[in-house]
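What you see is the complex with one protein chain gone and the rest in place.
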Amino acid sequence: MKKPVATVGISFVLTACFTVGTGAQPLGGAFGFAELSDISRECIDCHRVDNPGLYEQWGDSRHYRANVGCYECHAADRSDTDAFLHYDRMISIIVSPADCARCHATEVAQFTASHHSKAGRILGSLDNVLAEVVEGNRGMVTEGFPMGVSAAAVSGCWQCHGSEVKVLPDGRLDPATWPNTGIGRINPDGSEGSCTACHSRHTFSAAQARYPDTCGKCHMGPDHPQKEIYEESKHGIAFFANQHKMNLDSPKWIVGEDYSAAPTCATCHMSATSNQDVTHDVGMRISWNNRPAISIRPEVADAKMGLPGANVPWQQRRNNMKDVCLNCHNTQWVDNFYVQYDGLIELYNEKFARPGLELYALAKPLKRSTAFANRIDFVWFEIWHHEGRRARHGASMMGPDYTHWHGMYEVAKNFYSEFIPELEELIEKGKVSGDSEKIRAAEALESKLAKVLASDDHKWFLGRMSPEEAATRKKAVEEFRKRYDQ
Amino acid sequence: MKKPVATVGISFVLTACFTVGTGAQPLGGAFGFAELSDISRECIDCHRVDNPGLYEQWGDSRHYRANVGCYECHAADRSDTDAFLHYDRMISIIVSPADCARCHATEVAQFTASHHSKAGRILGSLDNVLAEVVEGNRGMVTEGFPMGVSAAAVSGCWQCHGSEVKVLPDGRLDPATWPNTGIGRINPDGSEGSCTACHSRHTFSAAQARYPDTCGKCHMGPDHPQKEIYEESKHGIAFFANQHKMNLDSPKWIVGEDYSAAPTCATCHMSATSNQDVTHDVGMRISWNNRPAISIRPEVADAKMGLPGANVPWQQRRNNMKDVCLNCHNTQWVDNFYVQYDGLIELYNEKFARPGLELYALAKPLKRSTAFANRIDFVWFEIWHHEGRRARHGASMMGPDYTHWHGMYEVAKNFYSEFIPELEELIEKGKVSGDSEKIRAAEALESKLAKVLASDDHKWFLGRMSPEEAATRKKAVEEFRKRYDQ
Partner (left out) sequence: MKKPVATVGISFVLTACFTVGTGAQPLGGAFGFAELSDISRECIDCHRVDNPGLYEQWGDSRHYRANVGCYECHAADRSDTDAFLHYDRMISIIVSPADCARCHATEVAQFTASHHSKAGRILGSLDNVLAEVVEGNRGMVTEGFPMGVSAAAVSGCWQCHGSEVKVLPDGRLDPATWPNTGIGRINPDGSEGSCTACHSRHTFSAAQARYPDTCGKCHMGPDHPQKEIYEESKHGIAFFANQHKMNLDSPKWIVGEDYSAAPTCATCHMSATSNQDVTHDVGMRISWNNRPAISIRPEVADAKMGLPGANVPWQQRRNNMKDVCLNCHNTQWVDNFYVQYDGLIELYNEKFARPGLELYALAKPLKRSTAFANRIDFVWFEIWHHEGRRARHGASMMGPDYTHWHGMYEVAKNFYSEFIPELEELIEKGKVSGDSEKIRAAEALESKLAKVLASDDHKWFLGRMSPEEAATRKKAVEEFRKRYDQ
């Protein structure tokens, strides 16, 4: 890893390397080096024996074909914080995006403008409190963390979000912070991100990065099961049955030209179409940010984080995505799909997220002040952070099971049979607390809860369906019973 | 989409097309058209540019080889409700089973006799109440649903079960009802089903339909994880490691002739053996219907739904399945397997489902009358609809983790530690309600619960194991502890 500005001693790289891989300017012309450097040959003499798998992976890479060897990437400047002397050569272990940018400037610039590169900035999020305080302790003491650090953060959060890599005095990397390929890793040179999060060492293959499982390293599990949703969707079904037709190794890889059997995650969110270049900013085609409790538009999120995407409205991003869709679907299909997707987001936002957030805020004075010290904290957290996201992501990618059973069903179940009873208990306890402030808070919460439950969205829970609707439902149920004997 | 009877203007298709794909009458002879129609050539002129992926998928299909082009399937009659004029040609977007039947009559007839084609008839089921009332609201207003419709049904239930497609005055399809490839889709021509549910557009490939992930579009998740069970089973393990030996593209695809490395879902439930033709009625080889709270025989379910399968007893269907099994297993193996499977069904039915249903019915007067307005509604629903099915499906396909950990363990856990406590609470509340009707109901429920718990199946819960059994268990546990220090 080198400081972005450091070029002394490694200027040979800059001379020989051309920017590659932009869609606008397709591959071609001179590229790479005429032959492998003598220094890299020296590296190989040992590492081919000590780490034969690593050596072979590199041998299977485009880097090998371009004579980009060990030293071309791992060379370091004496002033680099993580530089160390290794058999007379200054090298560093971490190759940061700033290093990769010397040849792949466009890709790194796009990536650096994306949420992906900022994933390390989770300090202070609820997730972080969980891993550091609730799940964790300070029992993991390393040279870099003499006061201790939470092993749950080290092996959990940080492995996806990225660690802040600490360099020890002798140039080694603190074991709590590395190994780490989190996509938002904060590197010793201050750059954010890790290209090997997707382009795994030491093949750095585009094909690997296009493979859906790569994204599934992080985009899976109870809180954002994009991988599982993709696998359920028609897109994933078509991909796994037709991998041999996907031409994943093609440098150009334009949908509708180089392949058409199925889209992968990359196809829709990053890769080239006949109208769009590939981009390493994954947010440029999404029209909802479904991360928060209430879904927002991506440019709003970008503005908060100071990203250039603040100036790219969701409509433009949606058009970018539609351009991908149209390769295999007609206009009416695509437009109708977005009506369905928006409908689900609105349902979740309005029926559950907005009133839920308000009720949860009103409950605050009635519960222990520490986050996650109350059962209701977990209940509400999972409603929006786990189940609500599953529903929204499910709808975004047409995985009906995640939209419904893993999503809205769980949201509704826990809203009515866990969240509301917990609120009712807090109200009861508050009212008999003898503490005038708590009594007031309990009354305010009670009044709001009554209002929510009496609203059109929730009055069924009180048995207040309109007689017509109730009659219609009853008849439907009876007919169904006759049919299926349930 | 055309009305099944409409042949004016498209009679050329009927002339040229022969029934294909029945096992009894294998492929051969003249088939398809001598050349691609001029009208289809016109379609292609634009769509190869506007939707290149779609065009290429079709180019990769057997339809292409048979000169079956865009217009051959999408041609519509002026009288079709969803017909519209598109550059001087009457076409429709939806190609319904009635359309496919013009060439694939046998397959559509089989499919139409199956439960698959009736999946859209869920109106009135508990699942439907969930999506429409509990999870949903009427916030999604479209031209076809001026009073609103639940987005949870649109993007959830309907995507597997099928929507009732609504055609708008201008021939467009209402966005709440389409895009939709639900297997029981109710089409504008009244036909039920969607062939593209499995034979994905626009390759319509048999290989794709034979691939297990295709079934996994719907047969997965908490309530019927057949895909996950298959993946755990020896069958799935063998398939994924040996895909290259599966010969999935073979038109004939007879197990034991064309492939032997592994069975897919299709192999066992649909595809040809040397003794049986392929069938598109997926119910003809199953001997239990594990959908309801208590498993029933498939002919009983068929009778209720008015399907011809009412006349096909389970024994005959089981023999059909055994004919598949015997390709790779011996008779004793197969017979013994069915003893194991039946044993699990009986255990679940008798120990949990039957008493559970009775207790739940007795609890009715003691809880809020609206379905899912009580916590116990979710608890009981998940016991039979989620966990109980997982156990039964797990046993049917030999996925032990689903039989036990995801299945019977969850059934038992929730029966004893959620369902019974909820019943006890209802009894307590009922007894002190001062309402004579409720008091009577509470006493009836209490008496039944006591009887259930005192039965041989449940008396362990009260600590009433026979002394011999208790002693045996204690000894076993002690020996285990010594061995494993648990």
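Per-chain residue numbering starts at 1, and chain names A and B are given in the order in which the chains are listed.
The definition used in the following text is that a contact is a pair of C-beta atoms (placed from the backbone, for glycine too) under 8 Å apart; a residue touches a chain by one contact, two chains touch by 3 or more.
Note that the structure is predicted; figures quoted are calculated from it, not measured.
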Checklist entry - Out of A:Glu107, A:Asp223, A:Asp342 or A:Asp457, which touches the unshown chain? => result A:Asp223
Checklist outcome for this item: Among A:Phe33, A:Trp178 or A:Phe480, contact with the omitted chain is made only by A:Trp178
Checklist outcome for this item: Missing-chain contact, candidates A:Ser79, A:Ser155 or A:Ser274, resolves to A:Ser155
Checklist entry - Looking at A:Asn275, A:Thr370, A:Ser455 or A:Thr472, which makes contact with the chain not pictured? => result A:Thr370
Next on the checklist: Take the complete complex as the reference. Which residues in chain A touch the chain that isn't displayed?
Outcome noted: 50-54, 56-57, 60, 93, 121-126, 128-131, 133-140, 142, 150-152, 154-160, 172-173, 175-176, 178-179, 181, 200, 203, 207-208, 211, 213-214, 216-218, 220-223, 291-293, 296, 300-301, 304-305, 368-370, 372-375, 378
Item to check | Absent chain, residues of chain B that touch it | outcome: 231-234, 236-238, 240-242, 245, 255-257, 260-261, 274, 326-330, 332-333, 335-337, 339-341, 343-344, 346-347, 350-351, 391, 394-395, 398, 400-409, 411-413, 416-417, 421, 456-457, 460-463, 465, 473, 475-486
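Please note the rule applied: only the chains that are shown with their structure count from here on.
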Checklist outcome for this item: chain A turns onto chain B (C-alpha superposition, degrees, nearest 5) by 120
